[in-house]
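The complex appears here minus one protein chain, its other protein chains still in place.
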Amino acid sequence: MQIVKLPKQNLDKFIKSLSKFGQIYAPIKKDANTSLFSKIEDSSQIDLGYNRTLLPPKKYFLPPIDTMFKFSAEAGYEEMEHDLNEKSILLGVHSCDIHGLRILDLVFSGRYVDNYYFTGRKNTSIIGVSCIPDDMCFCRSMGTDFVENGFDLFLSDIDQSYLVRIATSLGDDMVRASQSLFKEVGKEEIEEHKKKSNEMQKHFKIDLELYNLPEILDLEYESKTWEEIGEKCLSCGSCSMVCPTCYCYDVFDELSLDGKTGERKRRWDSCLFKDYALVAGGTNFRSERSARVKNRYFHKHRGFVAQYGKPSCVGCGRCIQSCPAKINIVEVITKIRSDAYV
Amino acid sequence: MYNGNCASHTDNIYQPHLARIVRRLPQIKDHRLFQLRFEDSEIRQNFSYRPGQFVELSIIGTGEAPISISSSPTRPGVIELCVRRIGRMTEALFRLPLNSLVGVRGPYGNGFPLEQMRGNNLLIVAGGLGMAPLRSLLWYALDNRSLFKEVILMFGAKVAEEMLFKYELLTLLDRTDMRCLLTVDKDEEGTWPAQVGVVTKLFDLFEVDPKITYAAVCGPPIMYKFVSKKLLEKKFSKDRILMSLERKMKCGVGKCGHCMIGYKYTCIDGPIFTYWDAINLPEMI
Amino acid sequence: MSKPKIGIFGMTGCAGEQIVILNCEDELMDILKVLDIRSFHTAMSKNDEKCNLDIAFVEGALVQPEEEISLKEIRKRSRLLIALGTCAVWGGVAAMKNEVSRQRLKDIVYGSPGRIFKSIPAQPLHSFVKVDFSISGCPIEKEQFLQAVASLVHGDIPVLPKYAVCTECKINENTCLLLEKSELCLGPITVAGCNARCANCGIPCSGCRGPVEEANIASEVEILKEKGFTLGDINNQLRTFAGPAEAIQTHLAKR
């Protein structure tokens, strides 16, 4: 991989130069407690030192509500027009979120390819940025604290500059387009980068032990712990909304007043919702809240592993931060693990 | 930028194709058989499926839901769906007049593993609406009679008025190349031409070699329990018991998450599962 | 297909739902194209009080015995009865002190006895008649009403989201008032559909749409107590809009 250096004083110029490559989306601070990815009109809004955004980048590829078709009684379902050439740049994505997107890629590809997801995905370049974990991050445990591909450029903060890894030819074009802003990387910078990477380790406050986890989840399928969590859970869905790898959606037809035309839409759903597994006639395959909570963990750390060989959790800590009931994935899994080995 | 190797712009997997309701055949109360014909001749000709697969059926303006294909691929040109009126979409379907347009996409799901099943005996055990997907298999087997050894159908209803496809199935009683066991729990008028009594009793009426037999089971959730018990008693191995399962579905193509059981999607890994899968996955039956 | 015959009726409330219907300024003419409005006292003087209706939209809670009679009459002549607004669905603000005797309340407000009128604790429609569908909200959201009308015209029972306000709040990327600001937010147990109006403004959800199905009141109360709210104040907030709701009654009945 090619590596160059971007002195921080050149960052703004570089970002401005990027607009040639597409509309920029990047983290901004909404208020003291909240950062979000947002369309950038003015590069001074961008805050690359952010902690975690409230919603992950999935919102751009699997929007909370998305129109799939227009329909009418006569013409049936007509696909919405998509601008296949509209290019975007998602700037300032953390390593865990890049992993999150790659997990969604798995889900939306395969035998059936979801074009709604991939149209945006293929037209968006990703520029990653390094970060400092806080007390809710456990990406190290999930092996997502570093990322080797899935981005075009990746900026690693080494105090005065960013070390820029160039992963794709598009990334290379971006750098070349403002060559003068970049410097060659010397030995010290490499050393500095290694030092920083090592320092990052010190910040982690929590760890999720993955060893043997799928098996433990099987063993503890009937654990009382699930019921305890079920008592606390509000089925509010916050955890699923903010999760970079939760992808469930609901589909519905929205009619116009004429009762004949309208739009077919999909919107984020959550397996924590009461009606998630409810079928016509009233059978609910997961009517108990405890069964639904369990399903979320089971799917991420057991089901997904069986299906794709890795868990669908990237340790971003969002669900920990946003659960009103303070249900904490690391604590839950740790508890389940201890249930298995009493 | 995404640089994986997923195929670039194939067709929209969610695109429903217009089909016309060309026949509506009332069955028992709240059940109807709908014959659909795709409007587009190319789709009509290319639409191939295997028994046990389903389609996503859209009522324009109401919504979409999965429905098993009830007809057999051996009889192309139209597809038949047997639908029970139970909720929004199905209500709307029952309201539609003949010749209305609906949306259909599919076929989806694995369907029955015909390649494996060939050359074996076929035991079809159906309960209620479970006959819908199994009817496809039944006619497939009867139309390709040489592909299977013995063909046995077991189907029960409370009373004659509640038996789906009654007239069609009664004609099979006379066939010599299969056994058609149709039972009703009660026959007060004494006019029922076939068996009377609970379905489980039918198991005593025949002997098959479980080693060369596949059982295909579909019915209401409670049925799986007792039928599988019977079959295990008859020494069926767990992977020769095939069951069609049902879960909530929104997409039919393994994306929306709803039909996930453990780590299998009912829509793409199923809906046909072996009994082994079923007991091995939590929540399955 | 002929236009469905409908009636819009009010029991006791602030008339918010009728006002929201009239607030569909851009859609009003389209509504008239698809609905045959036979009764709508707030807007029309020639009302057909007898005809059979396909749909009756009823807002307001019942606070006097006469209303039970008229509600039952409406039920009798309507194929579908749709409760509009939190008062009709859950009892609304009028039901927030149903445990206090009506006479006491009357004394406080009217002092010396005025017209002798009967008053009953405020109740939602479903306490008296079968309700086919409910659209809650204080007041209802225009979009939900229009969506519902479109579905009904098509012949379908409408579907509205059943999840909690938090879901919408998260989608709007609001800073969580409960977690980050320790405010008394009922978002986790309140049914969505308002697009988290309050939280979007930085105001905690007051629960004006009523509880979600299977509302986990106990957990919500625990969370709020931990934030320093007293049980009394939490209970007050819980009963402000949906006091008669079963989940809330069950919670209040505990000890």
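Chains here go by letter, A, B and C, matching the order in which they are written, and residues are numbered from 1 within each.
Operating definition for what follows: a contact is a pair of C-beta atoms (placed from the backbone, for glycine too) under 8 Å apart; a residue touches a chain by one contact, two chains touch by 3 or more.
Following the convention adopted for this analysis, contacts and distances are computed from a predicted model.
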{"item": "\"Simple sugar transport system ATP-binding protein\", \"Segregation and condensation protein A\", \"Oxidase\" or \"Ni/Fe hydrogenase subunit alpha\" - which is the UniProt name of the missing chain", "value": "\"Ni/Fe hydrogenase subunit alpha\""}
{"item": "Among the chains presented, those that the missing one touches", "value": "C"}
{"item": "Residue of C:Cys14, C:Leu80 or C:Val159 in touch with the missing chain, whole complex considered", "value": "C:Cys14"}
{"item": "Given C:Leu28, C:Cys51, C:Ile69 or C:Leu231, the one touching the chain that is not displayed", "value": "C:Leu28"}
{"item": "Sole contact to the chain not displayed, among C:Lys3, C:His41 or C:Lys72", "value": "C:His41"}
{"item": "Touch residues of subunit C, complete complex, unshown partner", "value": "10-16, 18-20, 22-23, 25-26, 28-29, 32, 37, 40-47, 60-64, 66-67, 92-94, 96-97, 100, 102, 104-106, 108-115, 117, 119, 122, 138-139, 197-198, 200-203, 206, 208, 233, 236-237, 240"}
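Going forward, only the chains that are shown with their structure count from here on.
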{"item": "Chain occupying the most central position, where position means C-alpha average", "value": "A"}
{"item": "For subunit A paired with subunit B, centre-to-centre distance based on mean C-alpha positions, whole Å", "value": "38"}
{"item": "Centre-to-centre distance between subunit C and subunit A (centres being mean Cα positions), rounded to whole Å", "value": "37"}
{"item": "Contacts with 2+ other chains: residues of subunit C", "value": "154, 159"}
{"item": "Numbers and ranges of subunit A residues touching at least 2 other chains", "value": "252, 255, 259-260, 262"}
{"item": "Partner subunit B, residues of subunit A touching it in the complex", "value": "68-69, 71-74, 76-77, 79, 84, 102, 105, 107-116, 118, 121-126, 149-150, 152, 168, 170, 221, 247-253, 255, 259-260, 262, 264, 266, 269, 271, 276-281, 283, 285-286, 291, 295, 298-299, 302-307"}
{"item": "Complex contacts: residues of subunit C adjacent to subunit B", "value": "154-157, 159"}
{"item": "Subunit A-touching residues of subunit B, taken from the complex the two chains share", "value": "1-4, 6-10, 12-18, 58, 60-65, 86-87, 90, 101, 103, 221, 246-248, 250-251, 253-258, 260, 262-263, 268, 282-283"}
